[in-house]
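One structure, pasted below without further comment.
Here the complex is missing one protein chain, while the rest keep their positions.
And now, chain A:
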Amino acid sequence: MATVEVRDLRKRYQDFLALDGVSLKAESGQLVTLLGPSGCGKSTTLRCLAGFLEANGGEITVDGESILGTPANRRGFGVVFQNYALFPHMTVAENIGYGLKIQKLPKPEITTRVHDAMKLVRLDGLGDRLPRAISGGQQQRVALARALVLKPKLLLLDEPLANLDARLRDEVRWLIRDLQQQSGITAFYVTHDQSEAMAMSDMVAVMKAGRVAQFATPREIYQKPVERYVADFTGEANFIPCQSVTPHGEGRYTISAAGVTLELAGVPGITGPAELLLRPEALSLTTPEAGTFRGTVTKSAFLGAALHCEITLNDGSVLKLAAEPNHHVVAGKEVGIAIDHTHAWLMPEVTP
């Protein structure tokens, strides 16, 4: 449908730099997630894309052509808002048909397309209701239908699930992904929920203070983060500082950490201090003799499906891991920790 490129986008509010050179690219039909905490600039980026905000610098192109000079109402993008932004004085069908009415399409065509759109998001029969008379999940589906019925070049979603309860969130999430893939619409999706980002996206941009910290596939973001900020934001993570780092070959290193020497992969080109990233699922408990690391259990909690443990190593670093629930672990016990080398990753130490 459309390839969208954001280059070096800048936005300044009085004395606050909201966007400090954001660059991204969405290939045709991809869903790109902007992930980050509040205030990182993800919504600002989306609002610049939608045309609600004017950027102070940089460029946004759709299929190679700049859209910065085009006002929001001529961009032809669909926008879905966190608070749904349904027109409260219009029925569900009128909400969905509003954009078509603006295009002055003949009434029968509007009726058919609205009907089809409602079917697509499973809202059949609710056309005559006012937004306030339907549930939150239904309202968000109306918002989605309202954006999709216009066959937009680009779909922009601003935390569309944030106001829904957990069960609905799952349902609407898959609906969004399915519809986006079926229609092949390029989409940008803003969220602060890493699991949402992981599950839905083709590409994820992890944002940090108005910049893109890493722009990669969900797998890379999770398994090969470029810095601690990204690793932290994308899931549970353990970090162990390294005493020495010897590079050999592209992205391969021999390190010593917590008294153990390891050979593993990492971010290419590390020269300074580095730290070892170990996701909880890369770790497993074993006997003190068999493990790579040796440590003492300091905490354990039974969570049903797993046993959550914290183990303090002899250099003072703490590793969190999920053990098999029937494993006998008590605080104070000495254990060994085996690591899956394919899931260990070396990152440069970056001052946050």
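By our rule, contacts are C-beta pairs under 8 Å (C-beta built on N, C-alpha and C of every residue); 3 or more make two chains touch, one makes a residue touch a chain; residues count from 1.
Assume contacts and distances are computed from a predicted model.
With the options "sn-glycerol-3-phosphate import ATP-binding protein UgpC", "CoA transferase subunit B", "Assimilatory nitrate reductase catalytic subunit" or "Putative spermidine/putrescine transport system permease protein" in hand, the undepicted chain maps to the protein name "Putative spermidine/putrescine transport system permease protein" (source: UniProt). Of A:Leu17, A:Ala85 or A:Ala216, it is A:Ala85 that touches the chain left out of the display. Interface note for the absent chain: among A:Leu17, A:Leu130 or A:Ala162, the touching residue is A:Leu130. Here the missing chain is touched by one residue of A:Gln14, A:Ser38 or A:Asn73, and it is A:Asn73. Residue A:Leu150 is the one among A:Ala2, A:Leu120 or A:Leu150 that touches the chain not shown.
Residues of chain A in contact with the chain left out of this view: 50-52, 71-79, 81, 83, 85-90, 98-99, 102-103, 130, 146-147, 150, 156.
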